[in-house]
Structure formats: structure tokens, C-alpha cells
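Here is chain A:
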Amino acid sequence: MGINEATTYEPKILAFCCNWCTYTGADLAGLNRMKYPANVRVVRVPCSGRVNPQFILRAFARGADGVMVCGCHPGDCHYTTGNYFTRRRFMLMKKVLEFNGIEPQRFHARWISGSEAAKFRDAVTEVAQVVKALGPAATKVTTQASSKAPASADIESSVQKEGAL
Partner candidate 1 sequence: MNENHTLEHLMKKADVRSYDCYQCGKCSGGCPMAEGMDLGPRGIMRSAQIGALDSILNSSTIWLCSGCYACVDRCPHDVNVPAFIEEARYEAMRRGIVRRDSEVLNRTFLANIRAFGRSHEMLLAAFYNIFALKPTQDLTSLPHMISKKLIPIKPDPIRGVGDVQAIIARAERLDKLVKEVRE
Partner candidate 2 sequence: MSKVGVFVCHCGTNIAAAVDVVRACEAAKSMPGVVHAAEYKYMCSEPGQQMILDAIKEYGLKRIVIASCSPRMHETTFRKMLKKSGVNEYLIEIANIREQVAWVHDDKEKATEKAIDLIRMAVAKVCRDEPLKSQMIPITKRALVIGGGIAGIQAALDIADAGHEVTLVEREPSIGGRMVMLDKTFPTLDCSACISTPKMVDVSAHPNIRLLAYSEVAKVEGYIGNFTVTIRQKARYVNHDICTGCGACSEKCPAKVPSAFNKGLSKRPAIYTLFPQAVPAKPVIDKDSCIKLKSGKCGVCEKICPLGCINYEDEDMEFTEDFGAIVTATGYQTADWAQMYDEYGAGRFPDVIDGLTFERLVNASGPTEGHIVRPSDGTEPKTISIIKCVGSRDPKKGRAYCSRACCMYAAKHARQIFGKIEGVRVFIFYIDVRTPGKGYEEFYDKTREDGAIYVRGRVSRIYKEGDTLICQAEDSLLGKQVRVKSDLVILETAMEPAEGSASVAGMLGAAVDGDGWLTEAHPKLRPVETQVGGVFLAGVCQGPKDIPDTVSQASAAAAKVIGLLNKNEMESSPMIASVEADKCSGCSACEAICPYKAITMGEQPGREAGGNSKKVMRPIAVVNAGLCQGCGACTVACRTGAIDLLGYRNRQILEEVDALWV
Partner candidate 3 sequence: MLRYAYFPGCASESTAKSTTLANEFVFGAVGIDLVEIEDWCCCGATSAHTLSETVGLALPARALSRAERDHPDLDVVTGCASCYARLKLANYKVRTDKDAAWLVEKALGRPYTAKNEVLNFLDILSLDEVKASIETAILRKFKDLKVACYYGCLNIRPAEVTGAKDRENPMAMDEIAVLTGAVPVDWGFKTECCGAAHQNDAARQTRPLTARILENAMAAGADVILTACPMCQLNLEMRQTEYARKREEKKTGKKVFPLLDMVIKPEPQETIPVLSLTELLAIAMGAGGRRLSLDVHHVPVGGVIAQGLSGMNEKEVREAFI
């Protein structure tokens, strides 16, 4: 990697945030006009326990430089127990990623409540720094990505099929 590339490189990080705690915390960071790097794209999910490991692997396969899974504090889950499962999966996921040649430091789980706007800002900032230091991920599966191409016809047919349900 050349020096210029290193300095201008902006990683893209995907964050799965639960609707009740972290997504609310992220909104609060906005309300408080806190500033953080623009590297993170948030996907809203009802609960961190909804995050299928498949989503994380897919993000890395498509070229994500980092992935975060964020939920309520253990014990405070809106759905009582969802984030306990997230926590267990997280440990396993790190091993799976390592096995697949993805630096486990690209994957982070954080517990951020709806009132912890500053914690959200700090977490995002920190992960962005860590991932930036690692450089671009070398895991993009190009063949899949190119074959993916969401043709509108495909969408249409699936919609019609599902719409009929």
C-alpha cells in the first residue's frame, strides 16, 4: 500500500444496532450534536440477538473493513435474553473469522444503552481507528459480488411472488 493510499483510505464499517438501545443511543448522539468519523453505516435490527452470523460473514465477503454488533447491556435486553445469545455468538464468531483469515480486530461487539450517546460516539471512533490502522480488508469475494447484481427483473418477480402471499 502506498503512502497516499494509506492516508486517504477510509474504511467502511457496518454496524448492526438494536432498535431499543444502541440505535436510540446513536440517535441521541445526533441530538447532542456529537461528532464522530463517517465510516460507519448502521443497519437497524430489532435486537442484537437477531443478527445472524451469516450477515457478518456476508458483510466481510462483500468487502466490509469492519463489522460491529451493538445491543443493550447484558441484563437490560428489551427482549429479556436476546443479547446473552449475541454475547456467546460473538466469542465464537471471532474464532470463525480468524479461521477464515479475517483479523478478529475487525469485528466488535458493544453494549450501548439508549442514554449512552457518548459511549456510542467513542465506540464508533475507536473501531474506525482500529480498522483504519489495519488497512483495507483482503477478503472481498469478487466473483460473488459480480454475480450478485440485483437485476430489477429478479426483484420484481420475487416481489410479485411474495406479494401474492
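Everything that follows uses one rule, which is that a residue touches a chain if its C-beta (ideal position, glycine included) is under 8 Å from a C-beta of that chain, and two chains touch if they have at least 3 such contacts; residues count from 1.
Selection rule, in plain terms: all candidates are chains of the complex that A comes from, given by their letters.
Values in this document were obtained by computation on a predicted structure and should not be read as measured data.
Trainee: Thinking of the complex as a whole, which of 1, 2 or 3 is in touch with chain A?
Mentor: 2
Trainee: Please output the residues of chain A touching candidate 2 within their complex, sorted ascending.
Mentor: For chain A paired with candidate 2, touching residues are 10, 12, 14, 19-20, 23-24, 26-27, 29-31, 33-38, 41-47, 49-55, 58-59, 62-64, 76, 78-82, 85, 89, 115, 121, 140, 145, 148, 150-152, 155-156, 158-159, 162-163, 165.
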